[in-house]
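Showing subunit A:
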Amino acid sequence: MKSAFRKLALGALVLTSLAALPAMAQSNVVLGVAIPAATHGFTGGIVFWANQAKKDLEKAHPGMKVIVKTAANAAEQANQLQDLLAVSKINTLVVFPFESAALTKPVAEVHNKGVYVTVVDRGLTDTSAQDAYVSGDNTAFGKIPAEYLAKAMNGKGNLVALRGIATTLDNERWDAFTGVMKNYPDIKILDAKYANWNRDDAFKVMQDYLTRFKEIDAVWAADDDMAVGVLKAIDQSKRKDIKIVFGGAGAKGMIKTLMDGKDPRIQANVSYSPKFMYDAIKLTGEARAKGEKLPATYIIPSVLITRENAKQFYFPDSPF
Partner candidate 1 sequence: MPPAPTTTAESSRAGDFARVLSRRIHEVGPLIGLVLLGIAGTYLNPDFATVDNILNVLTRTAFIGIIAIGMTFVIISGGIDLSVGSMAALIAGSMILLMNAIAESIASPVLVVVIGIVFALVLGALFGLAHGLLITKGRIEPFIVTLGTLGIFRAYLTYFANGGAITLDNEVSDVYSPVYYSSLLGVPIPIWVFLVTALVGGLVLNRTKYGRYVQAIGSNEQVARYAAVEVDRIKIATYVILGICVGVATVLYVPRLGSASPTTGLLWELEAIASVIVGGTALKGGEGRIAGTVIGAILLSVISNILNLTSIISVYLNAAVQGVVIIIVAFMQRSRR
Partner candidate 2 sequence: MSLAVEFRSVVKRFGPVEVLHGVSFRIEPGRVVGLLGENGAGKSTLVKILSGYEQATGGDFTINSTPHSFASSREAEHEGVVLIHQEFNLAEHLTIAENIFLGHERVKGWLLDDEAMNAAAREAMQQVGLTVSPATRVRDLIVAEKQLVEIAKALSRNARLLVMDEPTATLTPSETERLFALIGQLKARGVTIVYISHKLDEVERITDELVIMRDGSFVTAVPTRGTSRQQMANLMVGRDVSDMYPVKDPVPNAAPLLKVSGFSVPGWAEDVSFDVRPGEILGFAGLVGAGRTELFEGLLGLRPRRAGRVEIDGHEAVLDTPRDGVRHGIAYLSEDRKGKGLHVTLGLRENLTLVALDRYAHPLLDPAAERRALRDKVAEFGIRTGDLENRAASLSGGNQQKLALAKFLHVDPKIIVLDEPTRGVDVGAKRDIYFLVQRLAREGRAVIVISSELVELIGLCHRVVVMRAGRVQGTLAGDRLTEEELIAHATGTHDHR
């Protein structure tokens, strides 16, 4: 598995460096980007990286037009797809679907009009509507923390988990996490409640876990925003039993804490950087400028971040 990822990543690198050469001719690529609006840290990063990609692409390819649209819900995104096609006359689309099922039909319609479609992160239910699929690795996002935690806990102890918002994405991560934990019968998952990838909700849920469970060894916060709330709740309770808090996605604040070794409970993280949005747009734009195709599926690997390699994942300019 790992070597396959590496090959793909290498391929991507080659593509990127080729694109760095000055473009030969005026490009006629009109590239539409449809992504969720910046409502929390992760989508904030998505929007940031999308705009970054627009800037770089338009600079490298005179004449190429990149139009970025952000939507607050699935219906708005479907409308934006229609507008991109009818008004902006796009011939290439990079879409981060708000919901898999709800956006499949609208994306298929755009695809049927001959537009080259790259789908990002959340797969469509009907994959024939897409030319390429670029995504983060949700399975690894659940698996890596599970493996790390199991090792750190020596295969036994009490663990509480937080979940995001009830979506397929969250379910994939959760299934991968519990799949690993099945091999460690002595690790007890006390409970897992939704905290909506939100700091405040995570604070409350953790407070109540602390009231309810007298002995907790580890927390899988499943997201760096939620980890912030979890840490504050633990600090407030002055409890010393929690030895490790595992977040996720590599937000810059958490990576910084990890790099500096400021908090003994933060020992590792797993990458799921919104930067894959940048990669997806850039790869698609460059491939199209040369009339090439992308590989059908392109998974950006999630990797374990520890103190040693944290520096590579630290982007101080990104909001995330």
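The criterion applied here is as follows: a residue touches a chain if its C-beta (ideal position, glycine included) is under 8 Å from a C-beta of that chain, and two chains touch if they have at least 3 such contacts; residues count from 1.
The candidates came about this way: all candidates are chains of the complex that A comes from, given by their letters.
What you are looking at is a predicted structure, and each value in this text was computed from that prediction instead of being measured.
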{"item": "Candidate from 1 or 2 that touches subunit A, complex-wide", "value": "1"}
{"item": "Parts of subunit A lying in touch with candidate 1, wherever the complex brings them together", "value": "38-41, 43-45, 47-48, 163, 166, 191-194, 196-200, 203-205, 207-209, 211-212, 225, 228-229, 232, 236, 251, 253, 318-320"}
